[in-house]
Structure formats: C-alpha cells, structure tokens
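One protein chain is absent from this view; the other protein chains keep their places.
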Amino acid sequence: MEFTVKQIATLLGGEVTGNDTLAITKLAKIEEGRPGDISFLSNLKYEPHLYTTQASAVIVDRTFQPRKPVSAALIFVENSYTAFTRLLEEYHTRLSFARVGVEQPAYTGDGTQVGDQVYRGAFSYVGRNCRIGRNVKIHPHAYVGDNVRIGDNTIIHTGARILDNSIIGQYCVIHPNAVIGSEGFGFAPQQDGTYKTIPQLGNVILEDFVNVGSNTTIDCATMGSTIIRQGVKLDNLIQIGHNVEIGKNTVIAAQTGVSGSTKIGENCVIAGQVGFAGHLSIANGTKVGAQSGVGKSIAEEGTAINSSPAFGLKESMRSLAVFRRLPDLERRLSDLEKKTDK
Amino acid sequence: MEFTVKQIATLLGGEVTGNDTLAITKLAKIEEGRPGDISFLSNLKYEPHLYTTQASAVIVDRTFQPRKPVSAALIFVENSYTAFTRLLEEYHTRLSFARVGVEQPAYTGDGTQVGDQVYRGAFSYVGRNCRIGRNVKIHPHAYVGDNVRIGDNTIIHTGARILDNSIIGQYCVIHPNAVIGSEGFGFAPQQDGTYKTIPQLGNVILEDFVNVGSNTTIDCATMGSTIIRQGVKLDNLIQIGHNVEIGKNTVIAAQTGVSGSTKIGENCVIAGQVGFAGHLSIANGTKVGAQSGVGKSIAEEGTAINSSPAFGLKESMRSLAVFRRLPDLERRLSDLEKKTDK
Partner (left out) sequence: MEFTVKQIATLLGGEVTGNDTLAITKLAKIEEGRPGDISFLSNLKYEPHLYTTQASAVIVDRTFQPRKPVSAALIFVENSYTAFTRLLEEYHTRLSFARVGVEQPAYTGDGTQVGDQVYRGAFSYVGRNCRIGRNVKIHPHAYVGDNVRIGDNTIIHTGARILDNSIIGQYCVIHPNAVIGSEGFGFAPQQDGTYKTIPQLGNVILEDFVNVGSNTTIDCATMGSTIIRQGVKLDNLIQIGHNVEIGKNTVIAAQTGVSGSTKIGENCVIAGQVGFAGHLSIANGTKVGAQSGVGKSIAEEGTAINSSPAFGLKESMRSLAVFRRLPDLERRLSDLEKKTDK
C-alpha cells in the first residue's frame, strides 16, 4: 500500500513542512528509516537521528523545533507517539482488508450467499448453504464447511478450518491452521475394552471480536454449542474441548487446554500451558499462572491461582519458595531428631 | 439428510401415532424442538414439554400414555432413551459417510487405485501408487502422499496430512490438520556444535478403529514403523515421536507428548498435557494423571501414576497435600529449633 505524505498528514490532522508529495510505503524506527519510510520522533534522546535519517517523512510534536536542516518531510501533530500508533493501526487495518475479489480456482457449494467486498484466496473452499458477510476475507487454502455463518469484516487466514454448522461473529480473526468445530473426544468404554464413539452433533459459536490463534483447536459440542463469547482472545496451539464456554473478554495464552464442559467466566487472564479439568466453573476475573493445573471450580471473582494442582497464588508462591529449601529442611529436621534423641 | 417419521420408526422397531409422513432433518431436546426435529421423552419430569413442543416427532416409552393432546407424531419404543441414542449414532454415521464422488479440482497421482463409494473433496491430493479402500472419505485440502494405503470406511478430514508410505487401517478417523508420518526429530550433534540430520526413512502404521485428533502429529520411524494399535483414540494437539508404539484401546487426552521409541501398553488411560520421556516401556492398563511427567518405565499392569516427575498416584496426592502446608511446616520446624535451643 502506498500513501503520500499529504494523505497521512490529513489522516492525522497534522501540518507538513517539506515535500508532501513523497510516496510512503512502510513504517520504521527513525534510526532505521529508508526512502519510502515514515517514522516518528517523540523522545528527544533520538533527536540526532532526525538529522541523519533517510526516511521520507517523520512525525514530530507540534512544539518541536529542529535545530539543524532536515531532509525528511516533517508532519507536525499534537502528540507524535499517539499519532504514530494511530497510523500503525490504520495501516494494519487497511492491509488486513486490502484484498478483494476471487483468485481462481476457488470452490463454493450450492446455496451459499456471499456479501460484497469479500476476498476469496485461490484454493479456498466454502461448502453449501453458508452465509458469508460483507468484507469477509477468506485466504488461500482456508476451509469453510456446510451451513456456516460468518459475520461482516471477519478474516479467515490460510489453512484455517471452519467445520459444518459453525457460527462466526463479526470482526473475528481466525489465524492459520486453526480448527474450529471438529468432533471432540467423546468415547464410551465398552465391556470388551474397546471404545464406542459418542456422536458429536453440536456446533461452535464465536461471538464478535474473537481472535483464534494459529493451530488452535476448538471442538464442537456433543449437543448444543461450544461458545466463545465476545472479545475473547485465544493464542496459538490452545485446545478448547466440547461444550466449553469462555466468557466475554477473557484472554488465554498459548498451549493452554480446557477440557470438555468447563465454563470460564468473563475478563479472566489465563497464562500459557495451563490445563483445566472438565466440568468446572471458573468465576469472572480469575487469573491463572503459567503451567497451572486447575482441577477445581473457582467460585470467588478475581481469584488468582497458580501451581499444579492450582491453589491461591500467594500461598503457592510461599510453598514453592520452601520447596527449593526442602533438602535443607530435611537436614534441619534430622539434626533436631538427633538432638532430641540424646 | 432427511427421513420420514415412518422410516425412523422402522429403524427403531417402533409404532407411530400421528402423521408418519412428516420429514425429519434434525435431533433436538424436547424443550427446544422445532418443526422438522425429532426429540424424545424418557424422564417424566419433562412431560409438560411434550404438550407444547413444536418438534415434528417425539420418541416415547411403549408404556407411556399421554394425558393431554399432542401435536407431534409419537413413536412408541421399548426404551426411548436407548432408541434416541441409537438414532443419534445412526444419524452421525450416515452424515459422516453421506458424501460420494469427486469435487473438482482434485489431484490423483499415477498408479493410485481408489475403491468405490469414495468421496474426494475439492483441492484434495492423493499421490502415486496409493491404495484407497472402499467408502473412504478424503475431505477438501486433505493430503495423501505416495505409496499410502488406506483401509475401507476411513475418513480423512480437511487439511489432514498423510505422508509417504503410511498405512492406515479401516474405520479410522483422521481429524483436520493432523499430520501423520512427517519426519521426526533426529539430529546428531557434531564436534563444531552443529547438528546433522539423521535420515528418517520409516513409516507410520495405524491399525483399524484409530482416531487421531485435530493438529495432532505422529512422526514416522527412523527405520521400521511408528505403530498405533487397533482402537487407540488420540485427542487434539498430541505429539507422538518416531518409533513409538501405542497399544490396543489406549486413550490419550489433548496436548500430551510421547518421546521417541517409547512403548505404551494396551488399555492405558493417559490424561492431558502429560509428557513421556523416550525409550520407556509402559505396562498395560497404566493410568496417568494430567500434566504428569513420566521419566521411568512402568512394569506393573494397572499402575496409576501422577505428578512431574510421576510416581504412585496415592503417594503423589499425599505429597501434594503436604506441599500446600509447606510454609506452615517450616514455621513449625523453626519453632521446634528455638525450643530445643533453649
């Protein structure tokens, strides 16, 4: 994507000195700026770079006065750091939604309706009777099964798999090779030692603004729905079992697993490599430390837990501290025993 | 899929009152039933719903006598709960095998033979010299390499990767994005600090009735075969190293890892996020708790182990209980020391 310095200045409500017709294609740090880049100067520690940078434009505070000649165009704004962040976001959004149209070959099943401004990458597959919203981006090799609904402005990245009957909200991002709605782990032990498959006939519902990381798996419900509520952010390589529900705005870091039918509340913060047993209920605002093993429900909101099996964060920190001194503890105990024996 | 009430009654050996020509397309709970749905009434607590449900048909016990008028068709059977479960299974099986034929484009290499009733999804790839059995379902974007054999009635879901020389049995299900037969982690350290690749030239064998979860990886053997025996069920995001063997009817929950050359017995139950070191031998019927780290072989059948590193389940539960009281233990010890010093 390409903008002129003038277009960026207009976007940020800034004023330009220097050449405002230059084309900008990238954002860069001021010390690494090259022709075609835009950068910013906020902390004056970096001011010397302003006079040597090859960047085509630099965003500066309105109050800033250069003490030497500057080759870059300058865009003067209220707060250069905030303006640069806004520019990053704008750039990222435009980049994410830049693609429109269908690359061939792409497969679309009967009865499927697709909104306008949609991107269909080559080798993408959309099954029958789907409803694909406006401005949805379905990247190459992405798979959408039958009877799937996808809300406006949602991005399905390359290799992501959205199985039959899934319902995906608006402004969701499904990262590469994530699997949503595959059949979960339901097997009933038989008397001869074999296992019989328990049919998994439910689906997965993702509400709006949900992010699903690369290679993360979310199983469909046995009956009913596995539900990921609005604003939930899931990192990479996470496992979400059948019939799980994750509350609004909860974030979960990579490689965590949630077993079947567990219900996690809103605004929880779950670190990486955590495991949850099945059929638990976790209160809103629960915080769980990395590698914890959660085997019991949490009833009180805002509880912080840690360790495997998990208990109160503070208590676990104290136990872990003593754990490191255990050999010393044992020695002290032996010494005492000797003394007492005498 | 669509059945008439009469067809379902015949399948279940039941008798119908009401309209047996209605079309049924879905199964639902009685309180959520809508036109086109079939439901069941077993626990009479739910009887009031029978008189208000919009479901087209309800399965009831032969002995049941409605006390009010019912708009749904009723199917009378010996045991309504068992009959509904059977219907679920039948529905699930038919759904799983409903697709037949080839969606274009699909790629098939030279010398490959394919049985009848096979489904080939669009963008599926089957390499050279493969033998694909009868009624096999190869979903869109699935990959089957060269010289692969796949038994009858096996399902390869979207994005699953079956690498060269793999042998897959009958009635297996390979879930989306699983990887079977990729080259494992074999590197020999060299004197200059670099690593040299140890060629991985073996394959993977899956016997009949094996399930492999989404995004699970099973490495091929260095030489010979990595073997997953009949009836094994693997959940999502599991890692199986090269030359591993997993015994009949063993089940492994999500995110567990088994290092190279370890041999796990039959009828084991392995929880989630467990790690096995390499070159171990684990006895039949071993039970391993979640997040355990198994560093030693288990010789005695039916052993239950837990914790990281793992030891006896009961012993580990006792140690973990004391772990939570460690700060208190330390305090008691200090008190004793003071007393004894006096």
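Labels A and B are assigned to the chains in the order they are written; within every chain, residues are numbered from 1.
The rule is short, and it goes like this: contacts are C-beta pairs under 8 Å (C-beta built on N, C-alpha and C of every residue); 3 or more make two chains touch, one makes a residue touch a chain.
In this text, all values refer to a predicted model and were calculated from it rather than measured experimentally.
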Checklist line | Residue, one of A:V114, A:I227 or A:A253, that touches the chain absent here | finding: A:A253
Notebook entry, point to check: From the list A:Q54, A:N129 or A:T158, which touches the chain that is not on show?
Noted result: A:T158
Next item on the list: Please pick, from B:S39, B:N177 or B:T303, the residue that touches the omitted chain in the full complex.
Entry: B:N177
Notebook entry, point to check: Just one of B:K45, B:K68 or B:K339 touches the chain that is missing; which is it?
Noted result: B:K339
Notebook entry, point to check: Any idea which of A:G121, A:G181, A:G241 or A:G260 touches the chain not displayed?
Noted result: A:G121
Checklist line | Footprint left on chain B by the chain that the document does not show | finding: 105, 107, 123, 125, 141, 143, 145, 159, 161, 163, 177, 179, 182-183, 185, 187, 193-195, 197, 199-201, 215, 217, 219, 223, 237, 239, 241, 255, 257, 259, 273, 275, 277, 291, 293, 295, 308-309, 311, 315, 318-319, 321-323, 325-326, 329, 332-333, 336, 339-340
Item checked: Touching residues on chain A - with respect to the absent chain -> 27, 29, 88-89, 91-92, 103, 105, 121-123, 140-141, 157-159, 173, 175-177, 209, 211, 213-215, 231, 233, 235-237, 248-249, 251, 253-255, 266-267, 272-273, 290-291, 308, 320, 323-327, 329-330, 333, 336-337, 340
